[in-house]
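Only a portion of the chains appears, each positioned as in the full assembly.
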Amino acid sequence: MSYEIKLDVFEGPLDLLLYLIRKNEIDIYNIPIALITEQYFSYLEMMRSLNLDLAGEYLVLASTLIHIKSKLLLPPAEGEGEEEEGEDPRAELVQQLLEYQAFKEAALRLDDRPLLERDVFKRGAPVEEPTTAEETDDALVEVDVFELVTAFRRIIAGLDLKEDLQIDAEKMSLTDRINEIMERLTEEGQITFADLLGDRTDRRRIIYTFLAILELMKLRMVRAYQSGSFGAIRLFPAVEG
Amino acid sequence: MEEKVAIIEALIFASEAPLTVERVAEILPDTEKKGIVSLLEGLTREYEERGGGICLREVAGGFQFRTRTDLAPWLRKLKAGRPAMLSPAAMETLAMVAYRQPLVKSEIDRIRGVDASGALKGLLEKKLVRIVGRKDVPGKPIIYGTTRKFLEVFNLKDLSELPTLRELRDLQGQQE
């Protein structure tokens, strides 16, 4: 077999498989697994001999091919009648290939469109702003959470703070509860633990509410008082307004 | 030219993003949307008939002036050295997000058979793809979708203008 084509042109194992199918002019619905597996392995072998980094995904598909091949070799399991064939072991792979092929096609069609900054261009020069335009405070803001987390990463990238990297959904759930508690305290002046829980008494909520109060006390933002050993726990803002 | 048309023309020209009919209606009082639409159609036709270097196009839900497609070779000379192309990996990933949105990364990985992280990050940075929210399943994976800029860059009025791919339709039929 000759390997004249460049290896880095493949976008992944499925792309390589599609290439082999096209090259051999094979019907995608009836792939001769033995032949294709053999050729696929030859490519992997060559990539290895060229010391190319073989992404793990190529090996995953390799094992899938072997698996299918062995299934095809096995005699039909007992109990399965001659007529009612078991599912074709290739079916899932074929489905995946068809799907991938469709999106490859979709990508090409997208690329065929008149693309901005390649085929069509919009006004290049900035328009001079009429100077007196007043910015309204309540103006809409156009931003994306991706920009936000990128900004955060940028700031803390220079810092060697392990704890900063620990931010996760748990911490943010706690913050949500903290915000809620402070909002209600501002409105109502004081509040009991029971009020905060309301009717919703699932474990998660109780735990986060409790942790939020502890956090607020640690931050010296609230004070908590209890009337008697089993009395209601009452929260007050530590500082007025 | 009618004064109203001149104003609309100036607004489209000055607007950074494609200008929507709604926005024009906000700025020009006493003008119904229907009237604005017909003025816009007239203006589009005028530019068409004139056969100049600029034409008026409907993209990303609004109107925008653009250079004529067939003049691209000249404009590339002007902008020498630029057009930042998307890699095939990025294009494939973008196509999946566009057709299957909203979707999670694992679905892209599954279809492409390779990890899409790098491609996805590039698309997020180029603002062609955005984070839409999180899926309500264990692990709460991030859901992705395309942006308005995607429509602008790919010259699409809206998502429904994406060419329907027979193959894709067939596959979707099989899935359901």
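Should a chain be cited, it is by its letter among A and B, assigned in written order, with residues numbered from 1 in that chain.
Methods note: contacts are C-beta pairs under 8 Å (C-beta built on N, C-alpha and C of every residue); 3 or more make two chains touch, one makes a residue touch a chain.
Predicted model, so just to flag it, every value in this text is computed and none were measured.
Formula of protein chain copies in the complete complex, based on this structure file: A x1, B x2.
To be clear about the criterion, only the chains that are shown with their structure count from here on.
Averaging Cα coordinates per chain places subunit A and subunit B 23 Å apart.
Taken together, the subunit B residues at the contact with subunit A in this complex read 13-14, 57, 64-69, 72, 75, 79, 82-86, 88-89, 91-92, 94-96, 98-99, 110-115, 124-125, 127, 130-131, 140, 147, 152-156, 163, 165, 167-168, 171, 174. By the touch criterion stated above, subunit A contacts subunit B in their complex at residues 11-15, 55, 57, 60-61, 95-96, 98-111, 113-123, 127, 144-146, 169.
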